[in-house]
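Encoded as structure tokens, the structure appears first; notes follow it.
A single protein chain has been omitted from the complex, and every remaining protein chain is retained in its original position.
A and B are the chain letters, set down in written order, and residue numbers restart from 1 in every chain.
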Amino acid sequence: MKPILQVKQLAKRYGDRYGCRDVNFELYEGEVLCIVGESGSGKSTLLATLAGRLAADEGEVTFRDANGDWHELSTLAEAERRRLARTEWGFVTQHARDGLRMGVSAGANVSERLMALGHRHYGQLRATAAEWLEKVEIGAERLDDPPSRFSGGMQQRLQIARNLVTRPRLVFMDEPTGGLDVSVQARFLDLLRRLVHESGVAVIMVTHDLGVARLLAHRTLVMQQGRVVEAGLTDQILDDPQHPYTQLLVSSIVQA
Amino acid sequence: MKHSTSCKPQTGLHREGGRAATGPYSPYGEEAHSDADKASNWRYNFGYLDENTKRMLRRGLLKAVAIPGYQVPFGSREMPLPYGWGTGGIQLTASLIGRQDVLKVIDQGADDTTNAVNIRRFFGRVCGVDTTEKSADATLIQTRHRIPETPLKAGQIVVFQVPEPEPLRLLEASEVETRKLHAHQEYGLMHVKLYEDIARFGHIATSYDYPVRVNGRYLASPSPIPKFDNPKLHQSPALLLFGAGREKRLYAIPPYTDVDSLAFDDHPFEIQAWDTSCALCGSHDSYLDEIVTDDAGSRMFVCSDTDYCTSRREDAR
Partner (left out) sequence: MYVAVKGGETAILNSYRLLARARRGDAAVPELSLAQIKGQLRHAVDRVMQEGSLFDPELAALALKQAAGDTQEAVFLLRAFRTTLPRFGYSVPLDTAAMRVRRRVSGTFKDVPGGQVLGPTADYTQRLLDFSLAGTGSANLEEPTALAEPLPERLPCVLDVLNREGLIEPETPPPGDPAPTDLTREPLMFPAARATRLQNLARGDEGWLLGLAYSTQRGYAESHPFAGEIRMGEVTVSIAPEELGFAVDIGEITLTECQMINQFAGNGSAPPQFTRGYGLVVGEAERKAMAMALVDRSLRAPELGETAHAPAQQAEFVLCHSDNVEASGFVQHLKLPHYVDFQAELSLLRTLRAGFDAKGDAQ
């Protein structure tokens, strides 16, 4: 297996303070990576920098596209970056309203990326959207309802459908369970695990909850004060945390 | 571009140089009052605008022709007609018009609507060129909301008045953002709107100012013409120019350019059709206006293009 993303000595500064620094890792096809840490640890900054939404100040992020060509994101022209964002990536936000068009129907939300790629058959678009609404357990009968009439869990599942419909190779997720009740979370994570497994998409997910990582992630990065303090296979980290901060996190989920 | 080259600086740039193309000017277009004051003795350059401004406009137009459908920002000037009343079209016409030109001005397809009359009078005053109501005789046609029914010819220029040049504006208010969407050809948003129309109404619910893709690249507004007129934009032998004075943008569809009205494969673009024909000339294939004839709601349908309708009636005699 080849990596699809390589991150070397990545850093993002806010004024004279580092949001994140000295970040190094590789991500492989179909791999799920969780970035775990408390608020302010720099995990969301790291995610935004990886996705090219924030410009890196140091280091590099390179992405290998479907044709096998590598792209260094800090030197990539905006047009190229936006093309990748449309075709090869997805982005699931913590708040559904930031990632969905709340005023248009669920069907239009799911179809948007397909239409951006040139799909022009209304009937097929609609059929595909219906299929995806079934897959994310919303139900095809809700095709013409706007997401504003959906529950929080349904909105997040709609975001997943909207992103996965074009079969991207890498999806960034920023605390997708952050706004959900614990009972809703379990169902959402279960669905996500299944869809990710079926589609073979690689995922980088930010979460403050090590329990989420335990359920989904092959590998986990633990961040504290802008740095990665521990990285490795999720099972290893959970069974044998080395860093005191990780130990604290692990003990807290054991209690829960 | 025949007309721009024929429009040499006919007069000097200085007011003292006797540069007026017409007689004494009164702000309303009537003959000057006898007690001539400062303003009524003022003389304007041929076409109102000074030659440097005309050159600026023509440079913008050349760029627009070179990049079909791209909205070129330009230093729009205040004209003596209000913004929203055709200032963009008037500036383009003023920059192109030469003494040999024959000008036709229409609003809603008619030569005799108040605004068309007013604009035609304006150019009569500041240019003194020949005007016509016959589409076929005009070299330059300024229009608001219609394209003449008489097929356009090579060598003709049509200037469209455009209130909102940005087809994405009602979907995205920020100009910074819409310029990016054009630059990256990200037009998914427009299709979201069309998808939503079909989902809600069963068909695309845009009846005028129907968005088009020019030369396979830029999404553009055809100006608020009814979608009935959209097919006339495609592969038109005439040069089509669009001016938005208030929004300070101009754009062009050069002759023989592909212009596609957005649609879905299974919901193709369709134009308006009527069950009836024109009550005056009997035309079956022109755009019809509905005229309410009494308080009881009686109505008749007649051609919106008055020249077309009149010519047909004359020919029938």
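Everything that follows uses one rule, which is that a contact is a pair of C-beta atoms (placed from the backbone, for glycine too) under 8 Å apart; a residue touches a chain by one contact, two chains touch by 3 or more.
Quantities reported herein were computed from a predicted structural model and do not represent experimental measurements.
Engineer: So one chain is hidden, and I want to know which residue out of B:K104, B:H145 or B:R213 touches that hidden chain in the complete assembly.
Structural biologist: In the full complex, the listed residue that touches the missing chain is B:H145.
Engineer: Would you mind spotting which of A:G15, A:G68 or A:G118 touches the chain that isn't drawn?
Structural biologist: The single option touching the absent chain is A:G15.
Engineer: From the list B:A110, B:V129 or B:A238, which touches the chain that is not on show?
Structural biologist: Selected residue, touching the omitted chain: B:A110.
Engineer: Out of B:F123, B:F264, B:Y287 or B:Y308, point to the residue that touches the absent chain in the complete complex.
Structural biologist: Hidden-chain contact among the options goes to B:Y287.
Engineer: What subunit B residues would touch the chain not displayed?
Structural biologist: Looking at subunit B, the ones touching the missing chain are residues 13-14, 27-30, 37-39, 44-45, 48-50, 52-53, 73-80, 82-85, 87, 107-110, 112-115, 117-118, 121, 144-146, 163, 173-176, 201-203, 205, 207-209, 224-228, 246, 248-249, 272, 287-290, 304, 306.
The working rule: only the chains that are shown with their structure count from here on.
Engineer: Taking the mean of the C-alpha atoms as each chain's centre, how many Å separate subunit A from subunit B?
Structural biologist: For subunit A versus subunit B, the centre distance works out to 48 Å.
Engineer: Can you tell me which positions in subunit A touch subunit B when the two form their complex?
Structural biologist: It comes out as residues 78-79, 82-83, 86, 101, 104-105, 107-108, 111-113, 115-116, 120-123, 125-126, 143-144.
Engineer: Considering only the defined contacts, which subunit B positions touch subunit A in the complex?
Structural biologist: Going by the criterion above, the answer is residues 183-184, 186-189, 191-192, 195-196, 198-200, 263-267.
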